[in-house]
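Here the complex is missing a single protein chain, while all its other protein chains stay put.
Order of writing sets the chain letters: A and B. Residues in each chain are counted from 1.
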Amino acid sequence: MPSAERAWQQLQESTGEPQWLDVPILVRPVGELRPGRIVLEALTEDGHLLGTCAVFNGEWYPGCQGSIPYSHYAPTLYRVLLARQRREETEPLRLQVLKAVAAQTRSGRLLPVLLKFIIAPEHTLTGAQLEQVYGCPLQVFYTRFVGISYDVLRSREGGGDIRGRAIHEGYRRAAAEFVASRGDLERARAAYLEGVRRVWVEWLTTLCLKLSAGPLRDHRQPLEVVDEILDYCRHRWEGKALRLYLERLFYAPSRGISGRADRIEQPLDGGPLRVVEIKTSGMDAEQDPQTGDRHPGGLQALAYREILYSLGEQSAEAVVEEIRGARIKPLPLEQHPLIRRLRLDLSTRDERVVDLIAQARNIGYCVSTGLFTGYDRYLLDRAGDDWRLRELGGSFEFLRARPPCRICPAQHRSVCLYGTRHAGQPLYSLFRYAPNRLFAYWAWFHRQLKAEERASRQLLFHLVNTPAEMLEQAEGITIGRLRLVEQTGLIAVFTRDERIETRIREDDRVLVTPETRAPGQIFSLEGTVKAMGEHELVVRLNDRVAAEETYRVDLVGGYDLREWQLEGLTDFLVSAVASTGVRGRKVQVEELPRLARILLGVEPPSLPGQAPTPPAPDLNETQRRALAAALALQPGDLLLIQGPPGTGKTSLLAHLARTFLARHLFDYDGRAERDHRPVLILTNTHRAADEVVLKLLDRFPEVAPFVIRIGARRADMDEQVARQTLAERAGAREALEQADLTQDGAGALFRLIRRAQTCHDHAGIFVGTLGSADSAELRGLSFELVIVDEAGQATEPAMLQALRHLPPGYTGRLVLIGDHRQLPPVVSDELSPPPVPEAFRQLGLNAGDSLRTSAFERLARLYPHALITLTEQYRMNAPICTLVSQTFYEGRLVPGTQAVAEQTLAGWLAGLGISAPLGSVWSGPPVVLVTTERDPGARDSGARFTAGRSLDEARDNPREAEVIATLLGGLVCSLPPELRRDVARGIGIISPYRRQNTRIRQELLRRDPVLAEARVDTVDRFQGSEREVIVVSLVNSNDEAAIGRLHADWRRMNVAISRARRALVIVGDRSTFTRDPGRLGEDEARRYYRALFAEIERLERQGQACVLESQSLS
Amino acid sequence: MGQDGGEHLVDPEATGSFVARVNRYRESVGHRRFAGEDPVVYPESKAPAEVAAAAIAAERLGGLLRLDSQAISPAEDLAAAELDAGLRALANWDVRLARWRLAIAAGYAHLAEQQQRVSLARALAQTVRDLLYEPPGRPRVKPEAPVLMLLPALDRLPREELDFYAEEAKRLAELWREASRDDLLWSGWALARTRVSLRDGEPDAALAWLLRIYRRNRARLPADDPLERLVRPAEATFRLLLPLADGEDEAELRKLAEDASPHDLLVATVATLSQVWGTDLLQVSDRFALVLYQQPEPDRERPT
Partner (left out) sequence: MADPRLIQQLLSEIGEGIACRHYHEPRTGIHFGLLAGLGLLTPIDTRIPPCDAHGCPLLGQCEHEADFAPGASPRQPKGNRKFRRAPEGAAVAADAALLERLVSAHRLAGLVASALREGKASVFTLAEALLEHDLAQVEREGTAAPAVRRRELGAYLRLLEALGWVQFEDDGLSLRAVRLPVHLAPPTQLCETA
């Protein structure tokens, strides 16, 4: 009998005394919700009705002598249920019931009463978030839910946490090396120093924030503590057989808490597990009442210990290793002041431990998901009245004595009025007094970001509670039965016998777990996928893995990239209201700064002007007009530049940046009171940022000393671009390698910091991604001109990050460059967007829009006069250009020069020294449509992964793959062998489904091994690049004319066919894409596809295209 | 008006249905507010009961009521009343009550001038709190900072009101700093703390403050020291907390502590010290009280 029913039964037997159950149930409120008495209908996980139960205030039950004051359980559950009712969420709420009692009511009826429980354990909170709730629940409300962040225009010293990071990294490597080399101290020391060196190089920019006359304690301490750590390792592990698990993720599905322990020691002779949490800084330390000294990290270690208990590791001991100055002080949890202050008894099942963690977990959940206030402006303001959020109950003894205001961004932005030090004019009633349109705009995007966060926070629970086969077959996010083949350093190679069918692809974040354990049970390790084969998988992990076990790999995906978008969105709300200079009353939307009024559709940007531009021979007419308009831009104004495929968008950007820098070359001084720099370029992806830097350097080499590429050196970064990062400019790597760290490490670091600060003072152009808007290089800097590249691919909150670096009151220039006819922003797809309110017409948002509508597209709709479109393109020859232009750009796109218009495949091959006659297909016109309508074998295999989060339904079409292999084989085989590689490298094959791409790769390899050089990829990964010959495989070919969710967005087709320079071959079933399916929602896409095929037929009549039947080829 | 003057018996059904109608409005508005809208309450029909229910719902929610194309803030007078109550509480050094009333006023106020007056009152609450509960002259504490920083941003309040409160905040802060150096002012401040403790019903705290005042002014008291008789029982109550010195008898101390009365000690202290200092100590203590801005022309009423 499942545990819930058994527990319910057991409860009924012993009436009157509370029992410890620890069992999950589903509940649904019955009747009208009242704060003091909540009546619930309890069900088991699979829906069987258990009966009605109740929750009373103060953990009271009929027949109970007294009630417990300051109990948070009933009030928090009431707020959660009320909020779910308001949000019309009907599915039942999961509760992990820890303690309950079957009470005898006065009328003799037996009423089960729930006393202690954890609300919605499927929503995972991390140990750090629990620590933050324990510090100040109001800070969790302002930073985790609302998303308030530091003002990046105000310089703020960093560097304290780098000391901690260096020690962590060094200690981790030294421990691993010590155990791996069986006690070789020298290798452990070298590993430690390498760890410190690596952290210093990667985080040099944060160290540069602090101005100092000489080396500081932060620089010295990581080196002074080396010997102590090595002695400690030798003393504890000399001659012992144990295994170390480093940086392991562990997760308790029954508590909804996850965490990452620095180190877990498992003695091989079967002794108890030892969980170690390393703490360096004393900021959030806990004061010991008796001895008075301070010990950090109490609650986090307690939460990890609770996770181990709930996973059944009863005997585990938890230790906080404190690094104070040059000494290590291991502090068993029993002596931790937090435990002694609350008189907790860890040996027995002490309920106060559970209360402490349940309070932090439940209040943390209720507040950070927004169920506490929703988007009610009155409740949002009232939340700030009391930092302990008394409305949620909760005992102040389970909170810290004083809130940590010094590190709270809400206090620095004077939104929270509790802070001891007021940074500026206090913002009373921020949410009620914000203009209606600004608040509605903020709430509409905020709700969608929060929905995405909730989906990814419930992923771990989903992984643990769903059987592995279902995850692998239906959703394709898990690969089981993998054997470890070899592990060199941190790169591990797994293989298995049967074919790997999955959605996981390169650069995805995954969780590697031994199959004997559930994901997140102590032994799970995070990593990123480096390569995906048919039978093998290469993953870069954080730690070494034991070889003898079989593993499963689960797709984890990245939520954290959403957090910075939340901060960008909320920073816009706070800064726009704060810069009006009006406080204490309702702000009118007209009083907002000009750029904010433009973004909110209150007033249009000014018409693009014309400023004198320097001679730019390599720009065409429209590019020069766009450059002149950008230079003529007044502060507080906006300009939109649409760059269709191949129109030289990046070279225009390079010219604009260089000219603007030249105009303001002597107007800025590093570290003046108000540090005001000329140009900031933010892009959507790292690849695009590197491209901008490359174009800037090879077009204008004289600008090189003033360009800084934000962020640390990345593995896939071009060498020339890597040299522009601040760490490389100051020669960090060489300086730290040569210096002997143990002797004068701090001095070498200090000189390096000084050099980096000087280079930073003189820099005028900063290039980075939208996510790095609050990075250390940009802290305290405001910019005259901010350019957002690939704006069509950035979501609106991401684009708002660019505004954070405009001078106060947004008195700077903003230029958005992108193309809303190409790929939209990447947003997880199955979440239904909230309804678009009627008033949003003035914002340019239509009914079907959501987070996937980029700001560029919205503003282009709203202000067509402020949009300049580049029309001459330098990539596609005339026929392909006409096809793209007529279908997607109303015929305005034209070839830039005659040479571009007339480039042919034969011309390219002649250039390579080939004059052999080509096959029938390749010598004909450049646009070829191979239609498979009448080819019976050419049907797609149907959607394989229907459930789950990603758009990709993993269809494939073997016949099309075969046709493509035949075509390309025909082209390549007729060429002399030595030139085949170059020709193959110029070929690109695009299809929307990864499964089809793998099938095409196999067909090409079977036909001719040199064809492996041709790039086969999805549309999204082809964005931004181009090839001489492009073959597009449409795949979808079925009777019900289903084109699938990927093709439903016609912009992918525009990107696919506009990658081709000289020859374009489209292989697919024309009728599937043009027939009317009788289904809603795809009519816009159908209209474009009908136009596309009609245009091909028109080109065929002019002899510039040819349509073939696929049967005629094989 | 009470036309028929007779006893008005409450009709349960009518009340129930009316209250249900009001709750229906409140629930629908609460629902839409939870989703982020800031809705105005529209009466569903012109019927008087309906309009009354909508008006009462709007007032209870602190929202706006739509009556034939005009948006009315029905609770504006409540906001003014709560604001006045909050300011009066501040003048009586009652910070908790003031913050509670001002929070309600902030919920009701919709007119810009009223909203800014409420925000100014909340800044003054912070000032009075620092003035009262921070020891005089404590470093890094500037009681006048919240008010002075806020004033330039209050653009809808009359000039003289802003100047008045700027002067008032500076005066209080200066007085507070002065008190750390001047014994008389310090005694006045401590007396204020005593009166607050007594009002909050904490006799021991009042006794403690009175003993501190006594300790501070001991040198100035004349030889025959009239307060001695009252101070000894007060000290007895605290001496009982400490380990007994030799020669002290527990029972005798306990009897002595019985008649320790903070009120008598307060009156006696004020009388004695006023004589010693030559000025009325109560008046010195009253100088720490916040002076409220009064409208210059008595007849021009604020928008009540």
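Note that contacts are C-beta pairs under 8 Å (C-beta built on N, C-alpha and C of every residue); 3 or more make two chains touch, one makes a residue touch a chain.
Predicted, not measured: the structure shown is a model, and the values here were computed from it.
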Partners of the unshown chain among those that are drawn: A
Listed residues A:G271, A:P705 or A:G848, member touching the removed chain: A:P705
Omitted-chain contact residue, chosen from A:R324, A:R755 or A:R852: A:R755
Contact with the hidden chain (one of A:V30, A:L665 or A:A899): A:L665
Absent chain, residues of chain A that touch it: 211, 213, 612-615, 662-663, 665-673, 702-703, 705-706, 750-751, 754-755, 757-759, 761-762
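Criterion: only the chains that are shown with their structure count from here on.
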Chain A-facing residues of chain B, complex: 30-31, 33-38, 61-62, 99, 103, 106-107, 110, 112-113, 115-116, 118-120, 122-123, 126, 140, 145-146, 149-150, 152-156
Sites on chain A touched by chain B in the complex: 83, 86-87, 374-379, 381-382, 385, 417, 420-422, 424-426, 428-429, 432-433, 436, 439-440, 443-444, 447, 581-586, 837
